[in-house]
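The complex appears here without one of its protein chains, the remainder shown in place.
First chain written, first letter: the chains are A, B, C and D, and each begins at residue 1.
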Amino acid sequence: MDTKKLQKSEKAGFAPLSMLYACLVYLFLYLPIAVVIAFSFNTSKTNIIFEGFTFEWYAKMFDNRQLMESFQNTLIVAGVSTVFSLVLGTLCAVGLYKFEFKLKSLVSNSLYIPIAIPEIVFGIAMLVFFSSVHISTGMFTLIVSHITFSMPFVAITVRSRVAGFDRSIEEAAKDLGANEFRTFMRVTLPMIMPGVISGGMLALTMSLDDVVISFFTAGPDSTTLPLKILGMVKKGVSPDVNALSTLMILGTAVIMVISQIAQNRLEQRQGGNNSES
Amino acid sequence: GGSSSGEGDKVLNIYNWTEYIPQEVYDQFEEETGIRVVESTFSSNEEMLAKLEAGGTDQYDLVVASNYVIDVMKEKNMIQTIDKDKIENITNISPSSMGMDYDPDNEYSIPFMATLTVIAINQEKCDELGVTINSFNDLLNPALENNIVVVDDSRELAAVALKATGQDPNSTDEATIEGALDWLNQLKTNIKAYDSDSPKTLLASNEVAVGLVYNMDAGQAIKENDQIKVVYTTEACEKSIDNFVITANSKNKEYAEEFINFVHRADVYKMILDEFPGVCLNDAAKELMDSSYLDNEGSNVDTAELDRANLIADVGEAATYYDDIFTKMKT
Amino acid sequence: MGEPIIRLVNVVKCYHENQVVKKLNLDIQQGEFLTLLGPSGCGKTTTLRMIAGFESVTEGQIYLEGNNVADLKPNQRDVNTVFQNYALFPHMTVEDNIAFGLVEKRVKKSEIKQRVAEMIKMVQLEGMEKRMPAQMSGGQKQRVAIARALINNPRVLLLDEPLGALDLKLRKQMQSELKHLQKRLGITFVFVTHDQEEALTMSDRIAVMNGGVLEQIGTPREIYNRPETKFVADFIGESNVLDAYVTEVSEGGIHVKMEFGDAVLKAGGFVEEEMVYLCVRPENLKMTKEAVPNFNIYGTVKEHIFIGSVCKTVVELASGLEVKMTSPQTDELYAVGTRVNIYWREDQGVILHTKEEQLYNLIENTVQIEGGMHEA
Amino acid sequence: MGEPIIRLVNVVKCYHENQVVKKLNLDIQQGEFLTLLGPSGCGKTTTLRMIAGFESVTEGQIYLEGNNVADLKPNQRDVNTVFQNYALFPHMTVEDNIAFGLVEKRVKKSEIKQRVAEMIKMVQLEGMEKRMPAQMSGGQKQRVAIARALINNPRVLLLDEPLGALDLKLRKQMQSELKHLQKRLGITFVFVTHDQEEALTMSDRIAVMNGGVLEQIGTPREIYNRPETKFVADFIGESNVLDAYVTEVSEGGIHVKMEFGDAVLKAGGFVEEEMVYLCVRPENLKMTKEAVPNFNIYGTVKEHIFIGSVCKTVVELASGLEVKMTSPQTDELYAVGTRVNIYWREDQGVILHTKEEQLYNLIENTVQIEGGMHEA
Partner (left out) sequence: MKHKWNNRLPMFVMIGPAFLWMAIFVLAPLCYVVGISFLSKDSSGGVMFPLTLASYFSLWNESFLTIFSRSLLLSLQTTIICLAVGYPFAYVIANAPKKHRGLLLLLIMLPFWINSVIRIYGWNTLLRQEGVINSVLMSIGIISSPLEMLYTDGAVLLGMVYELLPFTILPLYASIEKLDRSLLEAASDLGATKPHIFTRVIFPLTMPGIFAGSIQTFIPSLGLFYISEMMGGGSTMYIGNLIKNQFLSARNWPLGAALSLLLILITLVLMKLYTKVGSLEDMA
């Protein structure tokens, strides 16, 4: 058997079925999104029948100051709360794996509570809490509440990654003079990165998508996009929401593609250097 | 509160239903008065109440609230009296919606718009099924199986059931309310969906023959599909009136009053109706409206029916009973 | 020698109820090359891990340079370790793995670069700087682990079978590199190995452990020639251990009787009718067809096994017991089946009480060497 | 010998551009004990992994029992492996790890139980049945790995340094257990080890690899006594390789001149003025204060190193070059500084063309043994 054929069959041995499967799942995930995108170009104001093609809604969307403001708010809240819940959640997950202590089961069980409390109760309770300590609603309260409900997702996801972590590798780092912090940064964190990234994505998603809790903890000047959209949906999804969603998806996709290309370039360059030396 | 940002910056925080006042109105208001309007939105009175209750009323200056929560807000000292002198355009408001039971002297509330719960039918489908709707009891027609969309609201549905069985739609008597469950259970088999958000879609896309929906949804469905008609039954409809109220802890009462006055200017009110064609309570504005509004029987509801309609009242603790039968109906 | 750099006092380590290290007392001197030797599972790794600080001490104290280190974390101890399972950082290149410790010490980049290059050269991994550990062979990984620890010039280096995955040739080179480095830099090495030759050549002292207990500690020659317990005699090198019985104690020596013959040996401290062990190393056993004064032990040559530089001969005694002896390949060998008499030089046998398991040399065992003898 | 059970034909393995196994041709016979020997990173593990099916073959074919196995998955090959890094299942007890293969074969529970117990006894892990791998020492883990593979009685067993983490004593026992098992069950063993003695004693044949190339394959004695390349001579055992120059070829032998002396040796196939290598093993080198016919190589004793059963002596030649020789501990040794003449038995030196790197024995090297010689 010649090399080419072998390499081909080697890749193929694993690929075709699983590739097909992955594509099907992606299809499932993107099916409704495709509809959203399609109807963003619909001339009709309702998402029932595609009547004609137009860019009208995109123009309208940019004119919608409230929509744009709430979009900006959403990005800020999601960004800040994701970073915080990542830091808190990751540290907590690693700590829970590393250390044995009396309150351990309390801490780890309390992680489930924010997920288990119905959103509406949690939202109201949060709001009562804030107003009882005289913190008025606004970005701050919004971010705090988002951190609170997304942190457990980070912690739980990272914990699943940390479980069974090879201790000797951390030991080696400490042995070589790295303190707890440096060991965490240089060894533990890189090794649990897939878990951290997964957790971060979940946190980001939770935050971008939250309506109920945000409703209660947002102030007048901190309305978020989902709140806005929910309101618009109540009166029938108007295509400018579709347009915004489409732009969000396209924007992210473009960023993703660019970063992927940049990364590949970088790798190629490094690879080139390697083979030279 | 988190109301004003920046010194000298005039801000009015308004807490409003979603999609009720278009941005252009706010823009124009700012242009004319220099007061920036910051709008927050809710999608049910209870949400609004819950938020005010939990977070205090100093978050907002002006709130748009339905008639049946005005009493509650008064009782809880959430709102303050309005200086009607500041609102010259009050004269534009249709007198039939002024001085209602919940606020006889309009001390606390100034009406804004009204909502009517109407029956909309798809003429073609109804003909196909051989159904005509003359009374609520016609909704029980077995031919309508899985062919009705209704609002997802316990009070509205119970009111229909109570009226169909000849009871007081604002009853607070537990036994009476529970009596409505039978009727509702009969209706259940005909219901395809409970949808307060976008029932017009089901109507317009020919998926249901009949809808018990808010008039604005009916109006939109009519725009989409010329087979949709509004029908009035022997029983009266339910209606609610949305009012402007000023929160007790508002720091910008004057701005709020200025805004109420602004909204009831005929041209401004027209702007609103053009964008969100609800039940017009501003007589001056109505005269300015063009045919696309006036001819839509969903938006521009029959005035006689509007007057005949039964105003949804606050039932106090009895709300629990209404919810109970609703829960039972859905289990 | 001054104060020991490492001192273990009554150290006990338990896993659950399992005592795996039992009242260990051990002093390791500054600059010393100490080897831990012992059967699999005897607690060598555990002992190293306690010194490095990865494992808590159940009982007892460990002192590093006179200080009790109970509260010191691994990174606060000036000790580096080469792990038995390598424990390389899987997400770092070879280069980054090796540089890890220096980066922690905030050494200048240019210096790190240069020292890493030196280390890589020493462990013969040139050209693999950018490889990831997953792309390396077992022996290559082990060399990275060594380099990673060595580069830090620690006061104490703990090495857990650091050369186990290397071939003989490379192992020899690394042995001498390590040994020279240790001498030159004055690092204290605590070394675990299964290679006895390695232990004997490299160590200043060897500590023999068994089942969590320290059996004997001494220079390689002491351990090899004067084992103090049967376990040590048996464990280090090969040994023929024979059961015997003292029949007579006279000036000429003690007469011992075995199932298969008898002999007269020189020794003190034994009484008549005592059961003893006789221990003779295979390379000290000799055979001849002729009679030998004082020895009267006969057997037949059973097989010759070729093992490189020497030939191993198994002789079956009358009782069926087998003794092993080795002789240089160049010696003439008796054919299988030949009946031979077995003997040894009087100073090369060890006799040992069975009860106390205490070994006494018959006569002090000294190899006559003209001039000096280089020890390890 | 019939058809080989494993046949590698022109097998090449590349990682990216890196050829780590180069046109390997190897036939392994049914029931044979074949050892792969070679320096770290030479491709031994890779070769085993290709046979087992974990690594695809870049070029060439592998046949198991005459069938091309390119398309067979590891679980479809009647081959079991003892992995260099153990690869124990961390979530299973020792018992369950060992039973894994039998459970896969749907062997009856009672039989599994019994066979597992036997294996555990063989690898001396009684009492650890319920332990998890994380609770075991390096050597203990390795024994579990051996037991886990052995219990399946495969037709072919691949062992990647299976005894590397065991102490000498235990290793010897396991060696003999493995060897007997292999003989008794007729399993074909492909064995990787770094322990030359192990390779020499256990193997039927040894394949020496270097840089992905098969250098020589043969019986232990062939490999040891008749190395065919300088690499093999150098790699197996210790060897003194000396540069020399042929000055004269006569009936009496060839006269070679070195920087530090000269000698007359018997050999054929060499021409005058040719550069050659002389290879002599340390145990074959001898020294004396007297003159030796044909040898005229002088040096001074530099040091003696004690390594257990033998003493290693380093002699520094006039040129500054050092040669190593070993002698039994019992021999008398010259004091350091003594001037000695070095010589060897004519049949114990090997002479080799430098150009072709092809070795010829001066005279066929045979150790004279009365009677039979047990090989391996």
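Please note the rule applied: a contact is a pair of C-beta atoms (placed from the backbone, for glycine too) under 8 Å apart; a residue touches a chain by one contact, two chains touch by 3 or more.
Since the model is a prediction, treat every value here as computed from it, not as a measurement.
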Where B:Glu30, B:Glu124, B:Asp152 or B:Asp274 are the choices, the one touching the absent chain is B:Asp152
For chain D, which residues lie in contact with the unshown chain of the complex? 52-54, 73-75, 79-81, 83, 85, 87-91, 100-101, 103-105, 148-149, 152
So that we can see where the missing chain sits, which residues of chain A does it touch? 14, 18-19, 21-22, 25-26, 28-36, 39, 47-49, 87-89, 91-92, 94-96, 98-101, 103, 105, 107-122, 124-126, 128-129, 144-145, 147-148, 151, 153, 155-161, 163-164, 180-181, 192, 194-195, 197-199, 201-202, 204-205, 208-209, 211, 225-226, 229-230, 233, 237, 241-242, 245, 248-249, 252-253, 256, 260, 263-264, 267
Residues on chain B facing the left-out chain by the touch rule are 44, 46-47, 49-50, 53, 71-72, 75-76, 152-155, 188, 191-195, 197, 201-202, 205-207, 314, 316-317, 319-320, 322-324, 326-328, 330-331
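Basically, only the chains that are shown with their structure count from here on.
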With chain centres defined as C-alpha means, what is the inter-centre distance between chain A and chain D in Å? 56
Per the C-alpha centroid definition, the whole-Å distance linking chain A and chain B comes out as 37
Express in whole angstrom the distance between the two chain centres, defined as the mean CA positions of chain B and chain D. 92
Please output the residue numbers of chain C that touch at least 2 other chains, ranges allowed. 85
Two or more other chains in contact with one residue: find those residues in chain A. none
Given the complex, residues on chain B that touch chain A span 1-3, 5, 13, 15, 17-19, 23, 38-43, 47, 50-51, 54-56, 58-60, 196-198, 200-201, 204-205, 216, 220, 224, 276
Chain C residues within the chain A interface of the complex: 52-54, 73-75, 79-81, 83, 85, 87-91, 100-101, 104-105, 130, 148-149, 152
Chain C-touching residues of chain D, taken from the complex the two chains share: 15, 37-41, 44-46, 84-85, 135-140, 143, 160-161, 164-171, 194-197, 200-201, 220-221, 224, 234-235, 237-238, 281-284, 303-311, 326, 328-330, 332-338, 345, 348, 367-376
